[in-house]
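Presented below is the structure to which this report refers.
Omission of a single protein chain aside, the complex is shown with its protein chains in their original locations.
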Amino acid sequence: MKALVYHGPGRKSWDDVPDPSIQQPTDVIVRIDTTTICGTDLHILKGDVPAVTEGRILGHEGVGTIVETGSAVSSFEVGDRVIISCISACGSCSYCHQGLYAHCLAEEGASGIGWIFGHLIDGTQAELVRVPFADGTLHKVPEGVSDDAAVMLSDILPTGFEIGVRYGQVKPGDVVAVVGAGPVGLASMMTAGLYGASRVIALDLDPNRLDQALGFGATDAVNSGDADWLEQVMAMTDGYGVDVAIEAVGIPDTFTACTKMVRPGGHVANVGVHGAPVELALQDLWISDVAISMGLVSTSTTPMLLKLVAQHKLEAEKFATHHFSMDQFLEAYETFAAAADTKALKVVIRR
Amino acid sequence: MKALVYHGPGRKSWDDVPDPSIQQPTDVIVRIDTTTICGTDLHILKGDVPAVTEGRILGHEGVGTIVETGSAVSSFEVGDRVIISCISACGSCSYCHQGLYAHCLAEEGASGIGWIFGHLIDGTQAELVRVPFADGTLHKVPEGVSDDAAVMLSDILPTGFEIGVRYGQVKPGDVVAVVGAGPVGLASMMTAGLYGASRVIALDLDPNRLDQALGFGATDAVNSGDADWLEQVMAMTDGYGVDVAIEAVGIPDTFTACTKMVRPGGHVANVGVHGAPVELALQDLWISDVAISMGLVSTSTTPMLLKLVAQHKLEAEKFATHHFSMDQFLEAYETFAAAADTKALKVVIRR
Amino acid sequence: MKALVYHGPGRKSWDDVPDPSIQQPTDVIVRIDTTTICGTDLHILKGDVPAVTEGRILGHEGVGTIVETGSAVSSFEVGDRVIISCISACGSCSYCHQGLYAHCLAEEGASGIGWIFGHLIDGTQAELVRVPFADGTLHKVPEGVSDDAAVMLSDILPTGFEIGVRYGQVKPGDVVAVVGAGPVGLASMMTAGLYGASRVIALDLDPNRLDQALGFGATDAVNSGDADWLEQVMAMTDGYGVDVAIEAVGIPDTFTACTKMVRPGGHVANVGVHGAPVELALQDLWISDVAISMGLVSTSTTPMLLKLVAQHKLEAEKFATHHFSMDQFLEAYETFAAAADTKALKVVIRR
Partner (left out) sequence: MKALVYHGPGRKSWDDVPDPSIQQPTDVIVRIDTTTICGTDLHILKGDVPAVTEGRILGHEGVGTIVETGSAVSSFEVGDRVIISCISACGSCSYCHQGLYAHCLAEEGASGIGWIFGHLIDGTQAELVRVPFADGTLHKVPEGVSDDAAVMLSDILPTGFEIGVRYGQVKPGDVVAVVGAGPVGLASMMTAGLYGASRVIALDLDPNRLDQALGFGATDAVNSGDADWLEQVMAMTDGYGVDVAIEAVGIPDTFTACTKMVRPGGHVANVGVHGAPVELALQDLWISDVAISMGLVSTSTTPMLLKLVAQHKLEAEKFATHHFSMDQFLEAYETFAAAADTKALKVVIRR
């Protein structure tokens, strides 16, 4: 088959590689119909994720069709059209029993579990992929849900919802600020309405992204490069700050901005992937009754989000701004990497 | 009357001062029967809290008897024996409606509200005290509850419970670590059982305090000066870390220790009063599904804790290690300030 | 002034009566600008509520302007435009501290508190009304919110939301059935979206009401007179039943219908006012993991709902189908009582 293979920092190619095969009775093989590229894939290509070794097929998002099942797979059969979650989980350890699939204690070969596709095992940017713990990783796609919509359920929509909206404990009437109007920030904006936010304020440095945000659930936009950005945000609340501030960038400045704009009793939900420590002003914040959360998506809400997509309550397909065929995979990467120019949100690659 | 007056950094005396009088229809005057000293009072005396000005009567804890009531006080009358909460609240603003009395939006004269006794208005280390918003500040003492027990409801017991145990979201079966076995840490240990903790691990540098901790609900003690303190804690869990880590000291090292010993999906509850920022290792923690909370007590749980004290489910009077009369007030301060030697937890000063 | 006075079962008139006056320092007098009629008023007129005595001015909903304030009122002043909640509460008893204002323990004269307007004291269907415990009963109307919208916050919108949606614990993705498409049922349908319901199924015997329901948030309509109504509902779920069934009629049959269509682990939220006991099939239900809730609105969510109305997230004014002036009050009653013919939802009576 063909696959997108990582050959060390800065190097990737669309290669011929051997087909995957069933290794455990809980595995299935999926033929990829639609996949996409994540910001994390760009990090890997820069060499930022040393656990990813040369020769690894990238990608942890995808929609496809089952072509083979292991003997212990009980919920799926050949021919099923499925979403592949970015998280694989055994379903029977203590973390799985809590729904914290990201921290599943099971082992897959020599590696751990949780986020493994395109990381510890071969991923979804390929014609075929082996899926471990299939019963705990796959979701059937209901009739009437397009591939473009379904592939957003692999990672981005549950991440924005679980780590931004749910950990932020958004509740009806809340004013929610989302710092960073990239794909994951937009996913938080789109799903903030599921808990009845009264206002959703998008903050970003890029005016184009702020415009886009207004189509994804934001009610207001503030350019975080403005000298008076904090005053603008305060003017949209009762002057005490936002109820929930969601960090969707991953740098110290944006995290600190969140702690500044949150009201007493409010929540800061960190969604961004950070590479450096941040200074927490606990000398001011200890008295504030603020809670700060963080985490990796568990995809425990994927079935629920899928129901809302099927009912057209969430327009997941709006993230798919550019389309490619698999033999244009390198071009898809270029378009996604140049998002500031191309205005790409998610690039979709189809069989 | 006589009162303990602050005369600037390092200076205090037991002085003759004018009696307080009713200023607002919602005020009452309470004759203090029993009061105590808080670690915060020592901070004020060092000059660490600039909002406290010279001439201020100190103290925010006390039990007493009402001697006069304003015309709009509806729940109390002269002769009632009452606990004075360290937090005063109007009861009708949006924060009060959420039970976040510490952030009450009402104003008392030129100052704000919330923690005001011995801070923004005269406090409880006196023969008499004026209590603003009496209906939202006082609690009647039930029959059979001693002054020694009742005075622990002014601040220390609700602080340990609300900011440590409740914000830490302790649940049945949890392993809870409390860093710092001073009075407030002990209050968290004593109340962790209200949510069914399976183990409560006390950490401190002082072996005396660790011994004391075992009498306040701790099941295990670890000297945080030991090189292998973290390994000791991990050995008491399943190796993944504690469910809840409560910080009850107020310095960066103990806060960081909490973030190191907490398990994925766990909680860090900061109770300590911090004077400096802390470095948060978000590059490691972003993936951890940990929540970090902090705050000032709202005393919203005081009526509930008082019920448990009255039923002898909480032995609040155990905190009262030393007793003084009011004319020994300066001696009481000395004993409390030298807690490492005197083993004082709370010093109680009676009329 | 003029007022709508109850003269015993079946008799009411628009009479000259004395103006109300301040009786307690916590009272205010409000000039009514807009009021409406509740189904409960019709019950009272039938003689179903014996606590309402002859000579009582009816009505517990209204928007108006403050013309006089008692000396202890702290949050309002003359000239404020306000919503009058159907529930009055002291704000300082143990029930008020829990937000259960409907069960406020304070006393107002010889009567209790909670729902008192047009019940135990004179109500809002008048040119003027005395409002007890004004700080705990009134809400300022923000700029840009019409009287038509604001008056729906007195009772109907918080009732549908608190007793239907919140007690029913609606959560994102849920399938919610609402039995009874009258005003209160429609209020549940409109607010079910605040917790992200995936489908809202309206059930009623009247096809007109089912049509109306589709404009108030219902995604599907089922005529409960159909022999196969239950099969129709099951076909809209995965076959196991709805997540939440809201009863908004008040008779045994509709309550039982709710217990039949709810799934294992689901909720039945009773909003209807019942006049007779119901038979609960506990021999079947004991194993079902179903929870059944019921209650009187506390209006604790009114400030939040008002924020959403002001942001145009809830179109509260849609309930106002017919308008009258105060001298047409008897005609307004006729229109409302004949709702099956007039298709009236809420009739609005303006100064």
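Order of writing sets the labels: A, B and C. Residues in every chain begin at 1.
Basically, a contact is a pair of C-beta atoms (placed from the backbone, for glycine too) under 8 Å apart; a residue touches a chain by one contact, two chains touch by 3 or more.
None of these values were measured; they are calculated from a predicted model.
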{"item": "Per the touch definition above, residue among C:Leu100, C:Ala218 or C:Leu345 touching the missing chain", "value": "C:Leu100"}
{"item": "Chain not shown: contacting residue from C:Met261, C:Val290, C:Leu314 or C:Val347", "value": "C:Val290"}
{"item": "Residues belonging to subunit A that touch the chain removed from view", "value": "25-26, 71-72, 74-75, 90-94, 96-97, 99, 106, 135-136, 300, 303"}
{"item": "Touch residues of subunit C, complete complex, unshown partner", "value": "94-95, 98, 100, 102-103, 167, 238, 250, 255, 264-265, 270, 272-283, 285-296, 298"}
{"item": "Contacts of subunit B with the absent chain, listed as residue ranges", "value": "172-173, 193-196, 198-199, 219, 301, 303-305, 307-308, 311, 313"}
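As a working rule, only the chains that are shown with their structure count from here on.
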{"item": "Subunit A-subunit C separation of Cα centroids, rounded to whole Å", "value": "41"}
{"item": "Averaged-CA centre spacing for the pair subunit C and subunit B, given as whole angstrom", "value": "42"}
